[in-house]
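These notes concern the structure reproduced below.
Of the protein chains in this complex, one is absent; all others appear in place.
Right after this comes chain A.
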Amino acid sequence: MTAPVKRTQYTDSDLTVYDVIESDADMAQEILAGADHARLAAEKCEAMSDRLEALYSKILDLKVPGLLAGMVVRLIEKAETVKNRAEAVAETLPRASEAIAAAGQKAAAEDKHVADAVKDAGHVAPAKREYHEE
């Protein structure tokens, strides 16, 4: 009876291709969710502008004197600016999401099959690079 051969494995990885793929995918998703929120903010701003317009005509109708009407006009203009800014954010965030998603896909295409081969062979990590030089 011989003792079973010990299987040697090295767990010394800080960053793996799997980490990269997972981190990139998570980030892409989070950032894309942010774009939806920005889009929603833009829609709410638009609704707010409509209500401010309605408020303005009621103020005129009620003949409210003083600064109010003029200041409401300024609010309407600024609400438009906020809406435009929110739309700009909603348009640029998906680009950031796509960029990190693409980087993750590139990482996967480049190295995942090697990491999969290591895993399928039942190892934790392959030998050093030079071991594979031919």
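We take it that a residue touches a chain if its C-beta (ideal position, glycine included) is under 8 Å from a C-beta of that chain, and two chains touch if they have at least 3 such contacts; residues count from 1.
Simple rule for what comes next: contacts and distances are computed from a predicted model.
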By UniProt, of "Conjugal transfer protein TraB", "Branched-chain amino acid transport system permease protein", "Ferritin" or "Spermidine/putrescine import ATP-binding protein PotA", the chain left out is "Conjugal transfer protein TraB"
Which is it among A:Ala25, A:Ala103 or A:Val118 that touches the chain not included here?
-> A:Ala103
Pick out the residues on chain A that sit against the missing chain.
-> 14-15, 20, 23-24, 27, 30-31, 33-35, 37-38, 40-41, 44-45, 47-48, 50-52, 54-55, 58-59, 62-68, 71-72, 74-75, 78-79, 81-82, 85-86, 88-89, 92-93, 95-96, 99-100, 102-103, 106-107, 110-111, 129
